[in-house]
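Of the protein chains in this complex, one is absent; all others appear in place.
Up next, chain A:
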Amino acid sequence: MATNTPSVFLLMINGQIEGANFPEYDELYCKYCFVYGHDWAPTSGLEEGISQITSKGRNSPHTLVWNFPLEITFKSTNPFGWPQIVVSVYGPDTFGNDVVRGYGATHIPITPGQHTRTIPMFVPESTSRLQKFTSWLLGRRPEFTDPKVVALGEGREVTRVRSQGYVSLSFNIVSKDMKRLGYDTTPTETAQTSSHTHAAGIGPGDQPYSL
C-alpha cells in the first residue's frame, strides 16, 4: 500500500468502561470524553458517550457494571498530546438530583496490546467554609464546568479534591506506522530480558531493600 514513508500514524483504541467501585453510592452513570493535543484528530468512532444507569448487583455489593464500549481511532504526526480519556460519574443524591460522584482521567496506553487501568475518582471540594455550608444546605456539590480540566496539568494547585471510588477500564490498542516513523514504544526484542530488569531497577522503590 504505502511504500514510501508515511507522515501520520494511527492509534486504534477498542475497549470498554467495565465498571466502578463506589462503596457509598448507587445508581450511577458515567460520561466519557477524550482530550488530545493539537496534532491529533479522531478519524472514526465516538469521542463522547453517556452510559446507562447501573445499580450494584445483589451478589457483588461493591461493583457497578457498565460494560460500556469504547471504539475510536486517532491519527497524529506527533506523540505529544497523547489522548487521555476523562471519565466522570454521576448519580442521584437524597433529593433525586444528579450530582457528580467522581472525575478521573488516564492516558490511553502507549504500547499495543491488551491493558486494564483502574483510575481513582475524585470530586472537587469547596475551599471556603461558607461555600461548604451553602452547598450542604442546598444539596449542590461543587463541579467542574468542563470535565476536561482533569486532563490538564496547569492550574491544579488551587484545587482541593476528595478521592472516593475507582473506575476500571480495559483497552485493546493497535498502532499503525509508529515504528515506520521511527517511534519505539516497546523495548527492542534482543534486549528484552536485560532491559526489563534494568527498567525495573530505575525506580528507587525497586531497590533490593524493602521498606
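Convention: contacts are C-beta pairs under 8 Å (C-beta built on N, C-alpha and C of every residue); 3 or more make two chains touch, one makes a residue touch a chain; residues count from 1.
Here, contacts and distances are computed from a predicted model.
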item: From "Pre-rRNA-processing protein", "Complex I intermediate-associated protein 30, mitochondrial", "Ribonuclease P protein subunit p14-like" or "B9 domain-containing protein 2", the hidden chain's UniProt protein name; value: "B9 domain-containing protein 2"
item: Residue of A:Gly15, A:Pro109 or A:Pro147 touching the missing chain in the full complex; value: A:Pro109
item: Which of A:Asn78, A:Ser126 or A:Ser168 contacts the chain that the document leaves out; value: A:Asn78
item: Contact footprint on chain A, counting only the chain that is left out; value: 23-24, 37, 78-82, 84, 104-107, 109-111, 115, 119-120, 122, 125, 150-154, 156-157, 159-164, 181-188, 191, 195-196, 198-199, 202-206, 211
